[in-house]
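With one protein chain held back, the other chains of the complex are shown just where they sit.
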Amino acid sequence: MDTSLLFDNAIVLLPEIVLAVGVMVLMMVDIGLMAEPENRTQRRKDAKAPREQNSAALLSGLTVVILLLSVGAALFIWSRPPAEYLGGAVSDGFALSARLIVLLAGIFGVLLSRNYLPAIERQSGAYYSLLILAVIGMMLMGTATNLIVLFIALEIFSLALYILSGFYRESARSIEAAMKYFLLGAFASAFFVYGSALLYGAGGSANYVRIHETLSSGGGNPSLVLPGIALLLVGFGFKVSLVPFHMWTPDVYQGAPTPVTAFMSVGTKAAAFAGFFRVMMTALPSLYDQWAVLLAVLAALTMTVGNLTALRQSSVKRMLAYSSVAHAGNILIALVAGTAAASSAALFYLFAYAFMNIGAFAVIVALERTGEGDVAQSRFDGIAERFPALAAAMAVFMLSLSGMPPLAGFFGKFLVFKAGVEAGWSWLVVIGVLNSAISAYYYLRVVVAMYFSDAESEPARNTGAGLNFSVTVAAVAVIVIGLQPGLWTGLLRGLGI
Amino acid sequence: MSFLLSILTFLPVVGAIIVLLAPSDGLKKGLAFSATIATFVVSLLLLPGWQEIPDMQFVERYAWMPDLDIYYYLGVDGISLWLVLLTTLLMPIAVAFSNQHIKESVGSYLALMLLMETAMLGVFLALDLVLFYVFWEFSLVPMALLIGKWGSQNRIYAAVKFFLYTLAGSALMLVAILALYFHAGTFDLLALQSAGLPPGVQQLAFLAFALAFAIKTPLFPFHTWLPAAHVQAPTAGSVVLAGVLLKMGTYGFLRFALPLFPVATSNYASLISVLAIVGILYGALVALAQRDLKSLVAYSSVAHMGFVILGIFALNEQGISGAVLQMVNHGLSTGALFLLVGMLYERRHTRLLSEYGGLWASVPIFSFFFLVVAMSSAGLPGLNGFVGEFTILLGTYASNPLFAVLGVTGIILAAWYLLHAFRQVAQGALENPANFKENLPDLNWAEIGQLAPIVLLFFAIGLAPNFFLSKINPSVAALEVVQSKAPAVVWQIEP
Amino acid sequence: MSVSLNPVHFDLFFLLVAAVCLAAALGVVMSRQPVHSALFLLTNFATLAVLYITLEAQFLAAAQVIVYAGGIVILILFVIMLIGGDTNDFTAAQRIWSRIVGVALGVILLLAISYSALLRMTPPPDDAAALLQGGTPKAVGIALFTDYVLPFELIAILLLVALIGALVLGRQPEGAGEGIPSVKVGD
Partner (left out) sequence: MVATSSYLILGALIFAIGATGVLVRRNALIIFMCIEMMLNSVNLTLIALARQWGNLEGQIFVFMIMAVAAAEVAVGLAILIANVRHQQSINIDEINLLKW
């Protein structure tokens, strides 16, 4: 084999390559920062804290730059025709927009992490490296066209997230969240990889298109396909928190450091759904009739259970965890519909979800007391008096999550539901619509607490340039996307698979 | 193509932004009032160029989401014209009243009122189903916040109930809108009307739309949110709620349910008419039993809106034209009633009927206005209520005489509870010292200024109804259900 | 590599190895002591390595021994020695339902998969050994560094994640007690 082939189309992976190089630069800078002023700190021990802060600031800035460079790389490839690298990765519009959503989540995650925890401050090199590595894994999920690459991508970001969840080492909750996430995640990975193995057995290849070719021509071992799909579904179901594979979600969301939760809630969802869509729609379209029904039932179950459980939560992080379960159900409707329009609708949904969900977590970060790790709903009581801008932003996020027009969340749901009706899944859409009405109750409760309740004590909030910037940008984006969705749907045109 | 409707719709938003940025409360109040007056003036510009034709006028249509066939599409016809003007007229009055009494978070309050106005105008002007749905849902947010933040004792419960009830009601409407798109390939209301939907689709879609509209109207038995919301809302909120928001429901029936689903409308007309009559009688009887003046007015709304529905589902020109006029009448008279209750409440901080009596002696101007408004609401000939109710009853009689007879009973009951309320408040002996002249000041000029335009319109509509009806009629006559003239009643008693 | 057993002996050989393998698997699940589980796991991995050789995967058989038996099991044993890890979770009566559900799910899973596996499996091609080139290091290596270079590179990233992770998690948090306390035994 001509080795020059190895570099043909390698540009497909440019955004990931940028990040990988970036991680190395970051780690070297980190080492440099640690090593250089050792002598001076020996002399002035009290000067240690400011130095740590300075290096943390430098590293987080560097991380944002690296992620932005990757955004630039993704946009650069966008201007070129789609290409495939060695049957393992592809750069089409779908992959690129999924990557951009993940990068967005990553940038917000970095911005929220500044000043969040001393633990992050002390090991910011490792923290930001892991975050970038997780982004690489997530970006590859939608890019992969091969079950092997998909599996490794899944593992890269999963492992990074297990560690990030447990990054707050002083907190027993954080570590416990990491352990639960790890045990259940590894368990689900086993199902996922078993499913992949059976699909390989059915189609004779790990490449999606070749699996599809074999199966649709009647070859292969069709009897392995259905158990393969079912097992694969368990794996994906775990990652995107579908009922009944969602048990980990509230614990991990609650226990993990909030910036990690924010990043994870959006990044994992976007990545796993991108991978899920691509597998189902390019490798297994010939079996649509079988898996669509299965997924439809899961979607209905996920939305309903997610919403009904969210109603009972008193912790805002847990409430958002169950709400994310419910949103996964909504997005799944798009996959059930299984059309190109549906997959671009899902991208729009995820895009909107990135802003509103990260925004909501950013507000939680703002209200969280250091090291507390959780925020009860009562913390929101009456904050509109003291912090009108923060409360207004949170109200925007909550209303958008509940699907209130004219905010971004509404058009996400609108597009997905439209795709669902067009593909003939009206009953599922009716369930989805009724569920959004239920969901309004618990989102509204936060708004009610902020505006109508009396503050129990003098409320306090954290500030920080990154934090304020994130809240503002997210709120503005949710409103602008809501008022002018045509712009974004235009951009997303033809991005479906 | 003019931008009149866009300016009209979004002028209040601009006002809201300016109000939020204004430095002092006094300035905020002045700016908010000016914004609503400016909107009213802009809306009056619709009249000079008005043509008495069935078509949409002042149409604006731009691609909003071209990929999805969603348009920013506004237009106004005979059905919506007076509702738009009603909205723009009631808003300055509501804002003027609030300016006197609201003390906390003035800026947010006024901004929400202005956003509310935009949402309501958008509902009345939108001709694209998605655009309509956006305005429709959005109107919930400011209203719920107004009730929840500035209402009385039980305000949070009322706000949440209002929000969830109406939200749940309109959820299925979204599915129906999507289903219509699936069948006709457009969200354009006019195109959908001419597309002609298959009867099977019509049945389901009609039910989904009707549920949303019935809850908003509110039609018995979907009315339970209304008394709670009304009683707890601040006065200006009640004025807007009763005056305009409820009309969104009946307007929805006229604008969407009737033209889009003529077959289904005919099928369900008698069922809905029966519900309307039950609502008329139930609302009136419950109103009669109320001891709280505001609850009484709230339940009277259930009864009056029942009349509007009855007129619409007579499915003939008279019934529907009367219903459109009666929407305006109800907006004016109930709005004025809530204002009067509010004015009394701000003085005495109670709304119990038993606390009052003999006010004619101490506050004659108030009592005079109360009498006129009650008469208008009760349908006294020469005032606006009579014209509307009479036209509705004519239409109802033509389609089903039994319904008309039951409707007349409702009018009698209305006269009873309104006079009962008037007697309790204004007549009798002046016994409670708190009501004595020296303790209870009469209406001041500002309050008279708020009520006067409404009362003048009572007489204007009552004495020259044709000026109003002539603009309504062409659009009503063009409705398919009216033209087909097919009597759609399943069971009918020969006259 | 060609195995010079006649088919019947070959089948018997498979059955024997498979039986050991299954017994070891059951042992992992049913042992009270984590140490015993680990040793059963080692057995299980070793028998799998034997089966890999019968399936024309020589390189992987070696890797199995080195990575799993030599690396992973040893690591687990280290951890067991470090933290004790003797919890007598079999006596926990309150968990009876979850146990029933667990076993039931396992059985359903097994039936579903093996039923479909039994259906219509064509025999493998006669020239499988030639096609796979016995799964020798050379064959696998060439494939790895040509067509599958992308997953290979990604594995490097994955290992980097694991490396950083172990560093982060291994560091003693500030304020925590020194050393590793021993685990509560029994219940």
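Every chain is named by a letter (A, B and C) in the order it is written, and numbering of its residues begins at 1.
Going forward, a contact is a pair of C-beta atoms (placed from the backbone, for glycine too) under 8 Å apart; a residue touches a chain by one contact, two chains touch by 3 or more.
Just so you know, these numbers come straight off a predicted model, no measurement behind them.
K.L.:
Wait, the hidden chain, what does it touch out of the ones we have here?
P.N.:
So, taking every chain into account, the missing one touches A, C.
K.L.:
Looking beyond the chains shown, say which of A:P118, A:G204 or A:P459 touches the absent one.
P.N.:
Only one of A:P118, A:G204 or A:P459 touches the chain omitted from view, namely A:G204.
K.L.:
Suppose we count only contacts with the excluded chain; which residues of chain A make the list?
P.N.:
147-148, 151-152, 155, 159, 162-163, 166, 169, 172-173, 175-180, 182-183, 186-187, 189-191, 193-194, 196-198, 200-201, 204-206, 221, 247, 250-251, 254-255
K.L.:
Residues of chain C in contact with the chain that isn't shown?
P.N.:
Counting over the whole complex, chain C touches the hidden chain at residues 7, 10-11, 14, 18, 21-22, 25-26, 28-29, 31, 34, 37-38, 41, 44-45, 48, 51-52, 54-57, 59-60, 63-64, 67-68, 71-72, 75-76, 79-80, 82-83, 85, 87, 89, 92, 95, 98-99, 101-103, 105-107, 109-110, 113-114, 117-118, 121-125, 127-128, 131-133, 135, 139-140, 143-144, 148, 151, 155, 158-159, 161-163, 165-166, 169-170, 176-177, 180-181, 183-184, 187.
To be clear about the criterion, only the chains that are shown with their structure count from here on.
K.L.:
Which label fits the chain touch graph of this model best, line, ring, star, complete or other?
P.N.:
line
K.L.:
Compute the distance, rounded to whole Å, between the mean C-alpha positions of chain A and chain C.
P.N.:
30
K.L.:
Taking the mean of the C-alpha atoms as each chain's centre, how many Å separate chain B from chain C?
P.N.:
71
K.L.:
Within their complex, state which residues of chain A touch chain B.
P.N.:
Listed in rising order, the residues are 388, 399, 404-406, 410, 414-415, 417-418, 421-422, 426, 429-430, 433-434, 436-437, 440-441, 444, 447-448, 451-452, 485-486, 489-490, 493.
K.L.:
Which bits of chain A are touching chain C when the two form their complex?
P.N.:
It comes out as residues 1, 3, 5-6, 13, 20, 23, 85-89, 119, 122-123, 126-127, 129-130, 133-134, 136-137, 140, 146, 148-149, 152-153, 155-156, 159-160, 162-163, 166-167, 169-170, 198, 221-224, 226-227, 230-231.
K.L.:
What residues on chain B touch chain A, complex-wise?
P.N.:
63-68, 70, 108, 130, 133-134, 137-138, 140-141, 144-145, 148-149, 155-156, 159-160, 163-164, 167-168, 171-172, 174-175, 178-179, 181-182
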